[in-house]
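All protein chains but one are shown in place.
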Amino acid sequence: MKLSPAQMAWRAAQDITDGAYVNLGIGFPEMVAKFQPPGREAIFHTENGILGFGEAPPAGAEDWDLINAGKKAVTLKPGTAFFHHADSFAMVRGGHLDVAILGAYEVAETGDLANWSTGPKGVPAVGGAMDLVHGARRVAVMTDHVTKDGKPKLLERCTLPLTGVGCVTRVYSSHAVIDIVGGRFVLREKLPSLSHDALQSMTGAVLHLDGPVADLVVPDL
Amino acid sequence: MKLSPAQMAWRAAQDITDGAYVNLGIGFPEMVAKFQPPGREAIFHTENGILGFGEAPPAGAEDWDLINAGKKAVTLKPGTAFFHHADSFAMVRGGHLDVAILGAYEVAETGDLANWSTGPKGVPAVGGAMDLVHGARRVAVMTDHVTKDGKPKLLERCTLPLTGVGCVTRVYSSHAVIDIVGGRFVLREKLPSLSHDALQSMTGAVLHLDGPVADLVVPDL
Amino acid sequence: MDKTLPDLATAVAGIRDDMTVMIGGFGGSGAPIELIHALIDRFVATGHPRGLTVVNNNAGNGHVGLAALIEAGMVAKLICSFPRSADPVVFTERYLAGKIELELVPQGTLAERIRAGGAGIPAFYTPTSYGTDLAKGKPVEVFEGRAYVQERWLKADCALIKAHLGDRLGNLTYRMAARNFNPLMCMAAATTIVQVSRIVAPGEIDPEAVITPGIFVQGVVEVPDPAQEEDLNRAGARYPLVAA
Partner (left out) sequence: MDKTLPDLATAVAGIRDDMTVMIGGFGGSGAPIELIHALIDRFVATGHPRGLTVVNNNAGNGHVGLAALIEAGMVAKLICSFPRSADPVVFTERYLAGKIELELVPQGTLAERIRAGGAGIPAFYTPTSYGTDLAKGKPVEVFEGRAYVQERWLKADCALIKAHLGDRLGNLTYRMAARNFNPLMCMAAATTIVQVSRIVAPGEIDPEAVITPGIFVQGVVEVPDPAQEEDLNRAGARYPLVAA
């Protein structure tokens, strides 16, 4: 048993405070926007120059000049603003975003993140990830706990090319919520059905404890 | 006999080509805009964020949100654009202006300009001059040929703090038009009533010749 | 999310002694006169804030706005490009008496340093000021055969801004050339407080027409008919109204 991407996104959404400015990475992290707790209003930023956009339009109603960084159609909301790419990354690099939630190939206990290159083969693509990891006040990762081959993605040190050094502070995995504090993984929440030893065996670095570990309980989604 | 500021401005205006983007320094250079030759359309830039503004409004019709760098009221024209100060100086520093015409305390045959500080006494004020001298494609100076005390303002080397190094290429003085080429003053035009020797005696560096010297003839203004 | 503030006193309540405060405007255009006067009111009532470092293009004109802030004795240092005006007596006297520190910065460099502060760029190179007294002590580097001066970002604890329309999310428009330094300062301050002529509902500002997106703004206060420094000076105004 593990969390689906939607469930991980739901969990990540619970930590987003009212009024936060948030950038969601391409792919699964985009789902976080759907799970804003009632009564909280986060404002979403997309690298290609929109602040405060709304959810996807119905199929057939897309305007292809109104897209997010994943090139998916979005919509206007009252208070949306457009701006160019240099202003957009001024928001990122200048520390104006409260949270960025990104995908990961690997995360190290040092906070290092690898999410842009699987090595010398293939076509490398970085997009805005390297800017986001050094810009947002809080950088979190949403990822399966292990690779499709069952290998740990949470490691002592990344083996793939880095996106950023010492930048990640929280991991929402398919099995646990883990903080990165002082160069160590600190386990905060895990699936109730999963023993600490079982989780540790799926993890490539020591999971430290700092207080009680809560049950990671999410709705069916 | 010497040219009035209006006459110097008229002469400077004759060198502004159709379609040129022009910044005029605070004070007398602002008068250049009034003397655009018929059939030519220059577009004026002011550091505080307007491109393509029009002439001064009648007294009493000023809008103090519509001013130039000298804090004088200007007007809108069809095609005016507003922008912030960083974009304004991107135009300047990025080499997008064709001409800047500035005042001077001193100009050296090296092209050095001093126009912002009369020395350690008093309050120094630089404004946009240091940006303009290294930004506009052509930097010209409009100045009396000598100080109020009769001392030369065109010198071998500036004695006052510099605004910019090697930046001026033409001087419109009250008595002559002088180019700066290869570290030398080259006389192009002088008042017909003035002998070369008389002009030389008012000038603090050698006036070289490179071809014929034209008569500096301007209308009564 | 509601960034609107009930009144001017609340708007300036967070400014403390020795802070760096950016104040928008170029001369009088875009100068947040009412916010500045509210800050003076607090100083008159409480003796604080003082020892401020103020960033503005100028140094005030006459005896209102920035000039009045300086005249009240609240400003320890001014970072500006052009401390001259029609009536610069307040700054000039204090400067010549050694009572206020001046950091003179070329205007384009000032704008770019503020933008850099807002954009997370700690340093950049500019041709401006190369070979002049204003480049003394700064690193010089040659790129493609030309020498450039390294300049550093400029940030502030607070920015006092004048805009035209604003909404509760902090989206702003400006009025003509009153834009000037205001959008840059919004980016570069930890807390940006804006006076607007009218607070409108989100969506009333066309998304294409937003000049400052709300992410750069922390507080918005409505000042329906803002004073123009130029008009006040032509009328011989002083602030506070009871002159020293």
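A, B and C are the chain letters, set down in written order, and residue numbers restart from 1 in every chain.
The rule is simple: a residue touches a chain if its C-beta (ideal position, glycine included) is under 8 Å from a C-beta of that chain, and two chains touch if they have at least 3 such contacts.
For clarity, every value in this text was computed on a predicted model and none was experimentally measured.
S.K.: Decide which residue listed in A:Asp65, A:Asp149 or A:Asp220 touches the omitted chain of the complex.
M.R.: A:Asp65
S.K.: Per the definition of touch given earlier, which of A:Met1, A:Ala61 or A:Val123 contacts the omitted chain?
M.R.: Once the missing chain is taken into account, the touching residue is A:Val123.
S.K.: Just the residue numbers, please: which parts of subunit B touch the chain that's not shown?
M.R.: 18-19, 21, 41, 43, 45, 51-52, 76-83, 86-87, 89-97, 135
S.K.: Against the chain that's been left off, what residues of subunit A make contact? List them.
M.R.: Residues touching the hidden chain, for subunit A, are 46-50, 62-67, 71, 82-86, 88-89, 92-93, 117, 122-131, 134-135, 161-165.
S.K.: Hey, which subunit C residues sit against the chain that's not shown?
M.R.: 112, 116, 119-127, 141, 143-144, 146, 148, 152, 173-174, 176, 207-209, 211
What we mean here is this: only the chains that are shown with their structure count from here on.
S.K.: As a test of understanding: of all chains, whose mean C-alpha position lies farthest from that of subunit A?
M.R.: For subunit A, the chain whose C-alpha mean is farthest off is B.
S.K.: Could you tell me the distance, in whole angstrom, between the mean C-alpha positions of subunit A and subunit B?
M.R.: Comparing mean C-alpha positions, subunit B is 56 Å from subunit A.
S.K.: Approximately how many whole Å separate the CA-defined centres of subunit A and subunit C?
M.R.: Comparing mean C-alpha positions, subunit C is 37 Å from subunit A.
S.K.: Residues of subunit A touching 2+ other chains?
M.R.: none
S.K.: Send over the residues of subunit C in touch with two or more other chains.
M.R.: Residues 115 of subunit C touch two or more partner chains.
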